[in-house]
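The complex appears here minus one protein chain, its other protein chains still in place.
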């Protein structure tokens, strides 16, 4: 069986493992206060053209999302988010467990619109019972979205403008940001740093064993961040492990290369699906494909490939997720394409 | 100006005030451990035909909702509720502030259906990522609903059956339960006690200065309730004030009489609205009416009456709420009806 | 039996009841947005010589303490407090339930010292593991303290100075502030407003049915306070009840008179205790007396008087609390003094 069900089925990129091995017996202080973390922070600030940004390293996505949101919001505020957003759907209520409501917005292929965002903020503020409803305190988006889609440069600028006009921090969850960078090179790390008040550069799904780098460009969000990281279980004792991995990632373009491997494999598979006239539930330009298959078709593929079951559909057909990654080999992709052609 | 915008515009029923005055200088221990609370509890247990129920008195609705929900749910669980439910919309995220997600269900005129409820529970439990989503831990409904509508006896039985089958406690918010009792006499307090695991008998909107009586019929929900009441600011120092008020309410049928006054006034007004062919946004049999008015019509009425602004509508028209109460006098009702006729 | 076990054994002062009765059938908007609340706010601002203060009315002490603390602190901060403080001991962990640690300081007769406070703040900030410990975010004191003792003017000024130097808001819990005003007239409401960033003027124990007036003098603490009041169940639907009571309290010096009645009765009883050479556990100048009695002595008194059991002591003796109030009559005091003399 070859797994195409998620992008965290392998360990880490060989270069990351090499770096971990090479530094394994070095002695370092804990909690991210070591030389590797310092160097990784410097590399990230440089890549983001954000010399004044704070950079923190956390182990996982739920951790980093919860920490940032809890650090930003006042107790009576909530976070605006697409109704399909990861924090709204797939973190077992982590945001609510920290005391805050996720205020959902309608989505189109996983994306919110600047217009709907502005309306929701205005409506909440102008509500005659404004004190009886949860007021928005920040905005959460992800790039790519849950459906693998991308905000265009113009869309990101518009959302950023709405947030700044409203005085609400914009937080972008970049769990798969490497795939966004590969698929939409017009948006660079510097653009994300400029448009967002906080964003993550995800490592878990892009060649690290684990890790999310959190970049804070907004001064107001910086104080106390390490305290709340520690409090919410987000501060790794051997923080150097994150430093070493991100150093490797931001050396010789490895981070982008990991994204490119995932995206180019996905594009080849997407081509095969389209050629076969298999309908896509959403048309994703990144490393996640959502294809509508009949039961016979999915049974055929699943004899040799593990796929993600996205949506039970209406019985006859179902939506399956095909996910590529930094680790996907040409041979694996070839095998899947051959099987698709044989359907 | 005569107020018809809510049912808490006056103080309390004269008989309640008499009772408070008569007992004012009595000396009693605090925190609900006095003789008046004991007697009020006994009267309520008797009225509910629930001799083993625990009865607690709290000051307000947000308090009692939050306390019950926080007492019932485990940290990873949420509460199922109509998307229009009070806890979902009008308590500034009180449930989320206690760490839990409100899991919303579609509504019809403010009501959820047993079918949709069963489906939501099944879907959450069978989700392939069940551990990554918030699991339902209880069900919240209100009677009357936010829109003044009522669950029929059959609907309440069905919802109760779904909850018991699923092992989820059913909690009914009875902030205006007196109006439900008046409008739908087929459902008695004993029925609510039998169908629900916990419910409230609201006093604030039915003739008390303030107060919600919480009736717990399910043994599992009883332990620790007073502790969490104290913790969440829901235990009144001079608890006797609640005991004295509920004693008065459950003497000589005062509670039901308060509901009947509100409902009969509303029915007369509803008749006038229909006679005038003014459309109702929802057809409520209780003390809240939701009428669609043109700007000219609402301006005319609002010269002498304060009404609730429910929904801005589409510009030309808006939905206004007309609310009667235990305190509404025939003269006030006559005046409003005359004004409606004159539109 | 005559109760001397607490200062909330009666309802309210007759003038308060009169005001509630006189206004009972007036129609008002809810949630503290009525004319009585507005007038009560104005009277309090004037009495405090604090024209820019925000004034809010809540029902009870645990509510107001939790709301203020949750509104002020960031998630990783705690509140400094005497180890005997009400929030540390007698609110079932309400502060912790809102996510914050109570950082306790040693006490002398219920009071903290400015020196110990400065040291604790410095130690927390300079700790080599400062990010791993809870940082102080505000300071809580009460006046009178749990033991009925009072901060002197100089002590209050010093504590205030330490807080301002450290940039930490000072919050004073004045559940019995009327007794402090009566017993230590050198400290006026204007002094409390000047020295504190937030404080309460307690009504429950001083002649109201219930109620705590929260005075916010620090601008930084003002935004969102009503939102969090609503969220934590602290916003009374019929807010006018609080407005009417505080109007009465701040008319013709009733609030102070209530405190004076309590304090003067306590002083007479204290005199009798000292004359009888009964030891005081703490020497309180306010309305709570803590006397060490043998079992025989307490048994004798408790045949006719209900007293508070403060501390089981070492078997032979126990500490009993004698509490007077606005409602204590000369006849009640005479009866207790006679019984003390007869011991």
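Letters A, B and C mark the chains in the order given here, with residues in each chain numbered from 1 onward.
Keep in mind that, in the parts below, contacts are C-beta pairs under 8 Å (C-beta built on N, C-alpha and C of every residue); 3 or more make two chains touch, one makes a residue touch a chain.
The shown structure was predicted, so the numbers you read here are calculated from the model rather than taken from an experiment.
When the missing chain is restored to the complex, the residue among C:90, C:125, C:164 or C:341 that touches it is C:90.
If you put the hidden chain back, the residue from A:84, A:135, A:204 or A:284 that touches it is A:204. Of the options C:78, C:169 or C:285, the residue whose C-beta touches the omitted chain is C:78.
Summary of contacts with the chain left out: across C:15, C:101 or C:194, the touching residue is C:101. Contacts to the hidden chain, counted on chain A, fall at residues 1-3, 5-6, 8-12, 14, 17, 20-21, 23-30, 59-63, 66-67, 91-94, 97-98, 204-205, 209-210, 227-228, 230-238, 240-241, 327. Contact residues of chain C toward the unshown chain are 75-76, 78, 89-93, 96-102, 128-129, 131-134, 309. Where chain B meets the omitted chain, the residues involved are 31, 70-71, 74-77, 98-99, 131-132, 135, 224, 226-228, 230-231, 235.
Going forward, only the chains that are shown with their structure count from here on.
Averaging Cα coordinates per chain places chain A and chain B 42 Å apart.
Note: centroid distance chain B to chain C, computed from Cα atoms, is 33 Å. Counting partner chains per residue, chain B shows two or more touched chains at residues 91-93, 97-98.
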